[in-house]
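Shown here: the complex without one of its protein chains, the others still in place.
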Amino acid sequence: MTQNPGTEQVQTGFFKKYRGLLLQALVLMALWLILSGRFYFEPIFYGAVSVALVVWLNSKIRHIPLSNGEILTGQRIKILRLLTYIPWLLWQIVMSAFFVAYLTLHPKMPINPMIVRFKSKLPNSLAKVILGNSISLTPGTLTMDIRGDYFTVHAIVDKVEQDLVSGDMESRVGQLYLDSCTPEEMCTDISITKRGLEAKKALQRDEEKK
Amino acid sequence: MISQTQSPIIEIAARGLAPVIQLLGIYVFFHGHYGPGGGFQGGVLLAAGVLLLRLGIGASHSQAQVTSKSTVALCALGAFIFAGTGLVAILWGGDFMDYAYLPVQWLEAADLRYYGILFVEIGITIAVMTGLIAIYDDLLGIGNAGNN
Amino acid sequence: MELIANVLAVFFLLAGVTFMLVGSIGINRFPDVYCRAHAATKVDTLGIMLFVLGLVFFTGLSITSLKLILVAIFVSLTSPVAAHALTRRALLHGVKPWTKK
Partner (left out) sequence: MDTFFTIVSAALVVVLLIPFYRVLRGPTVFDRLLGAAAVGVKIITLVLLFGLIYGRVDMFVDIALGYAVLNFIAVIAVARYFTTKSKTRP
């Protein structure tokens, strides 16, 4: 599975090819330094050996595609934009916790659950995963399923459903990979189900189509 | 058998978190000298990292990392390291697991104890990790985990 | 300075415990498993983040507090994934979502 670099390969090609592995090794080494907390020779040596072992073990499965046939290597995320995305996500977590706490403590509990299905134009699976987790952490929405380009989202009141289908968050996630994207074009083909049985039927229809 | 159809969230979360969990397992193993930890706990966390991949990307795909066939052999190797170190200490004149009697010339008795314990713990870690994976694979009937 | 840090720490600890209490009430009060997953994911995540922030104010900035923050990061990374796995399997299993009459 692992491909050894040829001896005649130039240095830049090596770094380009193994950028993911080097990033992973750096992150794991930082994690080891935080965990260990001792900065003399012996723990750092053990850490280097352990990181090498873990990276070697996990490099064996890097070339296996996902279940939808997509290979994970070779996708570049824009790290600077990720650093601006994370504080916004933290703010959304605070907002969503207060919102759900308000719903919980309200004596009449003004909820109106519904299932929203929409098609997203995100370029790859990692972006979809980031969007799915962000949906789960933003106010009142929870990702139930991702199938192909279609997201099935459980929204708890009407207001959050409108926020969701406006495509604001999709464009923010899309900017991690794409150069420019507007909220209008990201989120299309919206269907809202307010009864449980129809949602399950829609899922089964998808299944039969495959 | 279990279908490979899986949500990409779980797949990518498994791929991303498995190295972290494995590194945490190795850290817990090395940390046995200073705090809670040691061979058994480190082995359990390492096995948890491998089993997360088994759950996340499917049992047949994750065979590329740790194959079912190698688990029983590695488990036996871990037990052999554990017992062999103790027996060598007996043969060179000490008690069972008396690391100061290990036949390594260029180390003093204190260092010998330190590295002897580390070596035995490596054996325990390998045995626990691969043993748990072998139990999981055998329960699901994946591959040829036990040669029965 | 010490006093301010302690006051902030007590405030954040109590806020974290309060949010976890609200999350627990939400798990019991909401009508079906999907709505309960909302409470378990979001409110508990903010609860443990605030709690860890309070603990960081107590211990001061050191390697230990970095490890504490690591716990919070790990929980906030894994809780949406766990909720997704649960609700997805519940939907495929055929648990009907509760809807307003």
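Read from first to last, the chains carry the letters A, B and C; within each, the first residue is number 1.
Assume contacts are C-beta pairs under 8 Å (C-beta built on N, C-alpha and C of every residue); 3 or more make two chains touch, one makes a residue touch a chain.
On a predicted model such as this, the values are computed, not experimentally measured, just so you know.
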In the complete complex, which positions of chain C touch the hidden chain? 6, 10, 13-14, 16-17, 20-21, 23-25, 27-28, 33, 36-37, 40, 44, 47-48, 51-52, 55, 58-59, 63-64, 67-68, 70-71, 74-75, 78-79, 81-83, 85-90, 92-95
Hidden partner sits against chain B at residues 1-3, 10, 14, 17, 21, 24, 28, 31, 35-37, 41, 45, 48, 51-52, 55-56
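The rule is simple: only the chains that are shown with their structure count from here on.
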Centre to centre, by mean C-alpha position, how many angstrom separate chain A and chain B? 31
Between chain A and chain C, the Cα-mean centres are separated in Å by 19
Hunt down the residues of chain B that sit against at least two other chains at once, touch-wise. 7, 9, 13
Flagged in chain A as touching 2+ other chains are 31, 35, 132-133, 143, 145
What residues on chain B touch chain C, complex-wise? 7, 9-10, 13, 17
Could you list, by residue number, the parts of chain C that touch chain B in their complex? 77-78, 81, 84-85, 88
Which positions of chain C touch chain A when the two form their complex? 19, 22-23, 25-26, 29-32, 34-35, 37-39, 41-43, 45-47, 49, 63-64, 66-67, 70, 76-77, 80-81, 83-84, 87-88, 91-92, 94, 96-100
